[in-house]
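The structure under discussion appears below in the form of C-alpha cells.
Of the protein chains in this complex, all but one are displayed in their positions.
Labels for the chains are A and B, by order of writing; each one numbers its residues from 1.
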Amino acid sequence: METAKQIIESYDGRKLRVMEVCGTHTHEIFRLGIRRILPPQIELISGPGCPVCVTPAGYIDEAVMLALEHGAVICTFGDLIRVPGSEMSLAGARSKGAAVKTVYSPLDAVDFARENPDKQVVFLAVGFETTVPAACLAVKKAAAEGLANFSILGANKTMPNAYKALKGSADAFLYPGHVNAITGTAVCEDLVKLGVSGVVAGFTADEILTALAVIIRLSASAPGEPFFRNCYPRVVRPEGSPAALKLMDTVMEPCDAEWRGLGVIPMSGLKLRPAFAAYDARLKFSLPPVAGRSNPACRCGEVLQGKCKSTDCKLFGTACTPLHPVGACMVSNEGACSAYYQYGDILNG
Amino acid sequence: MCVGLSARVVSIEDGTALIDASGAKRRVSADLIDDLEPGDYVMVHAGVAIAKITDTDADESRKIMESLDGNGETDH
Partner (left out) sequence: MDNNMNANDFVTLAHGAGGRQTAELIDRVFKAHFSNPDFTGDDAAVLPVDAGKIAFTTDGFIVSPFEFPGGNIGKLSICGTVNDLACMGAKPLYLACAFVIEEGFPLAKLEEIAAAMKKTADEAGVRIVAGDTKVAGKGQVDHVFITTTGVGQLTEGVRTSGAFARPGDAVIVTGDVGRHGCTILLARNEFEIDADVTSDCAPLWGTVKSMIDASRDIHVIRDATRGGVGTVLYEIADQSKVGIRLNSADVPVAPEVRGVCGMLGLEPLYLACEGRLVVFAPKSEAPAILEALRKGPYSASAAIIGEVVADHPGKVVMTTEIGAQSLLPQPGGELLPRIC
C-alpha cells in the first residue's frame, strides 16, 4: 500500500487548491514542513480559521476600553495579547497599567472572579464552535453562582456561512477536526450538495498527510464530483457533540459577525441570549459602538481568502513582522503571515 | 484555532475530570460527556473535555488509506 506521503509526493494530476481553515492546521503544516514535500500542482491556502486573525481591530479597542476606562480585569487566551487594536494592543494597555491576565480556560476566569469579588472580570470570548462551549459553561457557572462581577466580551464565530462565503476559493477544504467534534459532519454533507468538497482532518503529522492523500485520491477518482470524508473518526462523530450543541443553543444565539479582512458575514457569529444579558460586557458597561481602524495597506483579508499570498503584501516582513504586527495574520502564531515569516523560505526568507 | 490535547482521564468528581497528558495534569470540565470513566481518553480544549476518543491515530490513518485502496469509496 502506498503511504499517504508517497501519494502526495507522486501526485502529477491537475492543479489542486486545498484551503485549511484552522490555525492549528496552518501552524502544524508549516512546522512539519509539509509544503516542502508538495508537488507544484498542489497549493495549500491558509484560510480564515484562526479566531485571532479574524477578530476585528474594534474588538481589541473594546477590550482596551474595558481595561483602562472601566478598570476591569481582562482575562484572555494568550493568543490575543499582541493583536493590534486601532490605538494599542492588550500588551500595550498592560504597560499603561491595565490588568490583563492570561488564562487557559474561561472557567478559570470564573474562578478568578469568585476569588476577587471586588474586581470586575471580563473574559474575551473569541473562538469557533470548539471554544464556544467552554465560554457557555463559564457563563452558566457564573449565573448559577450568582457572580455579579463576571461578564464576557463576545466575538465568537461559526464556520458554516464562512465556508459558503469562501466557496470557489479552493477545490477542497481541510475541515478543522475540533470544530467538527462539536458540530458533527452534517454541515460538510450539506456543503457537498452545494458543490463544496472537503475532508475532516486531525492534527498529527499522520492525520494531516492522510487527509491530503484522501483529497488527492477522491479528486482524481471522480474529477469535478464534490466529495466529503471524515478522516478523523477517532474524535469526530457524525452527530458531533449533542451536549455541546444543546448548551450553545441554551446560552447563545446566531448573529451577524464582522470578520477582520472579510467584512460582515450574515449569521456567522454567536451572542448571548437575552436571558444571559447580565453577562454581556457590552451591555453591562454600556460600551459605545466602536469602529476599529486597520492599516489600509494591510492585505490580510485577501490572504485569508487565498486571493494573494502573504509575500505579495508590501508590508510583509518590513513594516509588519511578528514582533511588530500590523495585520492580524501576523499576530497569531497560527496566522498565515506569521507562519510564512517564521517558517518561510529557507533560502530566500 | 483550537489547540486540542488528547489526555487520559484519571478520576472524575462533580462534573470535573482530572486528566493526564504525558504527566501534565489538570482539572477540566466533564460536563459535555455523560458516561466518562477513569481510563477513557478525551480531547481537551480550553479546559473542557470536548469528545471521548481512542488514544492513537496510527491505526485510524492506516484504515482510511486501506479503504481508499479498496475501491476508492468508503462509508462516511
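To be clear about the criterion, contacts are C-beta pairs under 8 Å (C-beta built on N, C-alpha and C of every residue); 3 or more make two chains touch, one makes a residue touch a chain.
Quick caveat, the model's predicted, so the values are computed rather than measured.
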In the whole complex, of A:Gly33, A:Gly168, A:Gly195 or A:Pro274, the residue touching the missing chain would be A:Gly33
The listed residue (A:Val18, A:Leu44, A:Ala93 or A:Val126) that touches the chain absent from the view is A:Val126
Omitted-chain footprint on subunit A covers residues 5, 27, 30-34, 36-37, 51-52, 77-79, 81-82, 91, 101-104, 108, 126-127, 130-131, 205, 209, 322-323, 332-334, 342-344, 346-347, 349
Those residues of subunit B that touch the unshown chain are 1-3, 5, 20-27, 44-46
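Here is the rule we use: only the chains that are shown with their structure count from here on.
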Subunit A and subunit B have mean C-alpha positions lying a whole-number Å distance apart equal to 21
Interface with subunit B, subunit A side, in the complex: residues 1-4, 22-24, 49-51, 77, 104-108, 127-128, 130-131, 133-134, 137, 176-179, 181-182, 185, 189, 202-204, 206-207, 209-210, 213-214, 217-218, 221, 228-238, 241, 243-244, 247, 334
The subunit B residues in contact with subunit A across the complex are 1-4, 26, 28-29, 31-34, 43, 45-48, 50-51, 53-54, 56-58, 60-61, 64-66, 68-69, 72, 74, 76
